[in-house]
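With one protein chain removed, the remaining protein chains of the complex are shown where they sit.
Going by the order they are written in, the chains are A and B; count residues from 1 in each one.
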Amino acid sequence: MKLRCARSGWAVKVLTALGAIALGGCAYTSNLTNPHPSQEPVADTPERGRVLYLRDCAWCHAAEGSGTGRGPDLISDTNGAAFTDFMLSTGRMPINDPSEPTRFSSPSYNPSEIEDLVAYVASLGGDGPPIPVVDTQAGDLALGLELYQENCAACHSTTGVGGALAAGPDPFDRSLIAPALTQSTPVQIAEAMQVGPGTMPVFGRDTFSDTEVDSIVRYLGHLQRPDDRGGLPLGHVGPVTEGAIGWLVGVGGALLIVRLIGTRVGEE
Amino acid sequence: MRSDLRDMSRRQRTSPPGSGVALAFGFSAVSSIALTVVYGFGGQPQLEGLLLGIALGGLAVGLVRWAQDLMPGGGYVEQRDTEMGGPAQSAAAVRSFERGEQEVQRRSFLGKALAAALGALGLAALFPIRSLGSAPGTSLEVTPWAEGIRAVTIDGEPVRPEDLEIGGVLTVFPDGHLDAADAQTLLIHLPPGVYRPVASGREGWAPEDFVAFSKVCTHAGCPVGLYQPANRRLFCPCHQSIFDVLDAAAPIAGPATRPLPQLPLEIDADGFIAAGGDYSEPIGPGYWSRPRA
Partner (left out) sequence: MLRRTAGWFDTRLGTSAFVQKALTKVFPDHWSFMIGEIALYSFVVLLLTGTFLTFFFDASTSHSVYRGAYEPLNGVEVSDAYRSVLELSFDVRAGLVMRQIHHWAALVFIGSIVAHLCRVFFTGAFRRPREINWIIGVLLLILAIFNGFSGYSLPDDLLSGTGLRIAHSIALSVPLVGTWMAFLLFGGEFPADEIIGRLFVVHIMIVPALIIGLLTVHLAVVWRQKHTQFREPGRTEGNVVGSRLWPSYTAKSIGLFFAVSAVLSVMGGLVQINPVWLYGPFEPQQVTSPAQPDWYLGWVEGALRLVPPFDVRLFGYEIPNPFFPAVLLPGVTFTLLLAWPFLEQRFARDKEAHHLLDRPRDHPVRTALGATTLTFYTVMFVAASNDLIAKWLGASIFGITLIFRILILLLPPLVGWGTYRLMKALAASGAGHLSEMPLAALTNRGADGHGAHVDGGKGHGAAGPPGDGHAGNRLGAPAEEARTPGG
């Protein structure tokens, strides 16, 4: 379901939010239009990474990646190949407007463009980790479960559907979530662990061995196709949707049945 | 009124009365047999539930239709007493009781002795309740953490400062006490220089930019598992309290009223992270006799 919701305007935002309740997901897709739909693809030359960078990124991150008032630098902390690849391949970057939240969407570039951009940004001097190599089959499912429960489930939920966070007490803050991991690729998961994007902590190579990373990724692969042996999964959020179904279908159904069995006042 | 309508509609029906009922019972029987077959072939939850539902639902439809269409229903009148009993009856009962009571009161000493014996027995019978649990004692005020005890992961691995990147977080336990739920601690590696000990006497509790706080929420005891390195805040998923790590884990939002107790840290001679003592105050949710920090 792809819904185009017009940007800007308070009323539109409220409508979008209401639509999100009804349709489940409009709010996520509403901001995900490609920011540069009109721009022509750049020819595949050795210079392509730089050209793309200067065209789409430098406005906020500066030509040398040193950052501006609009966007952070791409050199300090965990910045580097893995971070750049994560932000681009999950569609979190680029954004139209520096005030926009960075959210998971379909990537704006094709894989080879991402490769060139990553190479260019990495050449700017960030010494964050390189793109990790993940071998899901080398992972151990049970170990992955234990590590996931211990380190990831608090924010992303035991079922991997994500959860709400909050940066501070301000009621007018932008929404902050630990995203669902239902669509992440193995490499993206490993990248996120090593660079700690957004508000996520760093779970780097010093903390987790390759086998441990492989195991977590393998378990997440399982969570992406969980064993819903019990039937309809109800969004994997637990008692909230279960309670709703219990009332609507269970109690509601039973009330309907007694209504059919019994009589009404004046009906005899 | 309704039965008249029923009679009319019944007359108009071409099929004999009760054919719907029989059909429902038939459905039920077929479904039960199918259920047995499914079970025999190893079972399948969705089919089991559905077939059981049809088997039971067939019986339900059949019985209700039978009752509604073919049985005499409605319109019966039964009288009732608007009030039960009566004053004369209760007065007689009270008199009977009082007559017996006089007999008992004549031996008032025996009555008192009986009451004393029963009371004592009742009291004695209460004491086994004490066997249900250990005395609280000081167990809520102390944890196994003590000076020099190494912080280990849930796998029992001790931690060196270089094992945790800046922005990283680990849940650690006191070495040898992996099952001590009251000693679960968040070990956080802060960026250099951002941490300033806010509370006096906590200088030197954060060697090499490592800080440690109790993971047990001071509101209702949930593990405060969500660390957000971007703003150095901890978030409790149960009731949404937020704690500011840089402000000695003071609560800044949600229902929590007290900071997360801090664990003093030191780097031991072998270069492992260890505790410099027990927490700054009793961990976890409040209770009646909790000493003031």
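Simple rule for what comes next: a contact is a pair of C-beta atoms (placed from the backbone, for glycine too) under 8 Å apart; a residue touches a chain by one contact, two chains touch by 3 or more.
This structure is a prediction, so every number in the text was calculated from the model and none was measured.
Novice: Which shown chains does the hidden chain touch?
Specialist: Every shown chain touched by the left-out chain: A, B.
Novice: If I consider the whole complex, including the chain that's not displayed, which of B:34, B:52 or B:246 touches that chain?
Specialist: Selected residue, touching the omitted chain: B:52.
Novice: Out of B:150, B:219 or B:233, point to the residue that touches the absent chain in the complete complex.
Specialist: B:219
Novice: Provide the residue numbers of subunit B that touch the chain removed from this figure.
Specialist: 1, 3-4, 6-7, 39, 42-43, 45-50, 52-57, 59-64, 66-68, 70-80, 82-84, 129-130, 132-136, 139-140, 154, 171, 173, 181-182, 184, 215, 219-223, 225-226, 237-241, 251, 253-258, 284-290, 292
Novice: Using the document's contact rule, name the residues of subunit A that touch the chain not shown here.
Specialist: Interface residues of subunit A facing the absent chain: 17, 20-21, 24, 27-28, 141-142, 144-146, 149-150, 153-155, 157-159, 162-166, 168-178, 219, 222-223, 226-234, 236-240, 242-243, 245-247, 249-251, 253-255, 257-266, 268.
Definition applied: only the chains that are shown with their structure count from here on.
Novice: Averaging over Cα atoms per chain, report the distance between subunit A and subunit B in Å.
Specialist: 31
Novice: For a test of understanding, state which residues of subunit A touch subunit B in their complex under the given definition.
Specialist: 77-78, 150-151, 153-155, 163, 165-169, 178, 196, 198-204, 206-207, 229-231, 257, 260-261, 263, 267-268
Novice: With touch defined as at the start, can you tell me which subunit B residues reach subunit A in the complex?
Specialist: So the residues of subunit B in touch with subunit A come to 1-2, 45-46, 49, 60, 64, 68, 74-75, 154, 162-171, 223, 225-231, 233, 235, 237, 240, 242, 252-254.
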